[in-house]
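Some chains have been omitted; the remaining ones sit where they do in the full complex.
Chain lettering (A and B) follows the sequence in which the chains are written, and residue indices restart at 1 in each chain.
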Amino acid sequence: MFEKILENVQKNPPLVHSITNYVTVNDCANIILACGGSPIMADDLSEVAEITTICNSLVINIGTLNERTIQSMIIAGKRANALNHPVILDPVGAGASTLRTGTVEKLLKEVKFAVIRGNISEIKTVYQGSGTTQGVDADVNDAVTEKNIHEVIAFAKALSAQTGAVIAITGATDIVANSEGAYILKNGHPLMSKITGTGCMLTTVIGSYCGANADAIFEATAAAVSVMGLCGELAHAKLENVNGGISTYRTFLIDCMSQMNANILNGGLKIERA
Amino acid sequence: MFEKILENVQKNPPLVHSITNYVTVNDCANIILACGGSPIMADDLSEVAEITTICNSLVINIGTLNERTIQSMIIAGKRANALNHPVILDPVGAGASTLRTGTVEKLLKEVKFAVIRGNISEIKTVYQGSGTTQGVDADVNDAVTEKNIHEVIAFAKALSAQTGAVIAITGATDIVANSEGAYILKNGHPLMSKITGTGCMLTTVIGSYCGANADAIFEATAAAVSVMGLCGELAHAKLENVNGGISTYRTFLIDCMSQMNANILNGGLKIERA
């Protein structure tokens, strides 16, 4: 499964334009390289349209947004739309401030997204226009459980129908949905939430996979989420051998991404259609 | 010693708002997670008050300040004061430029700090309103020695009396003082000065510990300084085994923070009342 998705990334390495936060930007650039893409970060109003033009996809991450970069996100998003480049949104901390929630609303009005990826609290905020996000982590009351998973899937499908975007909700269990169907993905490891940027990094992997698979956004997104989760597991296994902590875990996570291939993926994939 | 401080961080993981520099921000976010907190970085004027409101403490670091973020620091600081959240100041490079020295002066006028942490040159600048800081490192002429340590403690106590903040002066020997007393802390390793951001990281650990121990700022600060120093020692011991350089050292330092507990701390603590 997903062999073709990974093959396309290797055969046509995508150039990925990110307008992103300064907290995790270095990890994002390195994981784009690790997964087979080539990163370019640029956020000045006077160059973002040109930069997006030479790229294959655009990732918009609102992690440390400010008035200057919000404008750049809209300009770049519109250009990417005009060129039919997939645009991926990471609504970091949506629900935690009026600026973030309002910016997401504005972006959704001005830009057509191919994929929106966030934790459950962020995605609920995108859906409802308000939320209870605690900082940049999901509200514990929002957790996806065996009990409510079908409800969450229904809401993801509805949001997909409303926005036209594939919706990726990530957490202990991940959901990737379009308006018609969904995947439940169970790869991953709890340690992933103990380092900063696993969400941001995943979003750029989605951006890379979609950049090389613009005609298969749903599959490319599911592949990226699966690969990231599996890297989380493999990195944990390596960590046990060296008695490492969270910083070594971060290193191993990106290492595993750079060593990923279809064989490894198929050996570890935990995915089902819902 | 400090068992209660560490226990409170584990029991009530603090959400820490940082307005900080873009050089060491990723390490700061990861070490907040490593020590048991949850980081959020946000610096836009239109959201900092809201973000601070949902957090337990605020860290202000002037490492790469600019006109935009200075305003954000003041707005966030005032809000945190209004909510009685501890606010921690890291006056990076105070004394190295008029902007930095002047910003510290302005911040001290507008915001009440719970803790101020810097190297001896930075803290002298805070005290005197001018200094001889060489870049972001302490001036060698300022070094804390056996000979002048009681003079430095007296000055730290005076600055604490003047500002109401606990003063943490870090270097080969660390001093944590309030207006009435002081700790001399001798954990640490010279390699800590060979990586960027150990000071910034320590300040965010102080922010995390104070966020979970708002009624014990003096003890929480001393605990954070001790823990960071001990991590520096433990990371060095691990480094010897693998013949690593400074980048591996940085990784091990954060690893050790994520593996710290009260037993390890008590086994290595080098602290005395002065």
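We adopt the following convention: a contact is a pair of C-beta atoms (placed from the backbone, for glycine too) under 8 Å apart; a residue touches a chain by one contact, two chains touch by 3 or more.
Keep in mind that this is a model prediction, so the values were computed, not measured.
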2 chains shown - copies of the sequence in the complete complex: 3
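Just so it is clear, only the chains that are shown with their structure count from here on.
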Separation of subunit A from subunit B, taking each centre as the mean of its C-alpha atoms, in whole Å: 33
Residue ranges of subunit B touching subunit A (in the complex, touch as defined): 15, 22, 25-26, 29-30, 33-34, 38-44, 46-47, 50-51, 54-55, 68, 250-259
Residues of subunit A defined as touching subunit B within the complex: 21-24, 26-27, 63-67, 93, 96-100, 134-137, 194-197, 244-248, 250-251
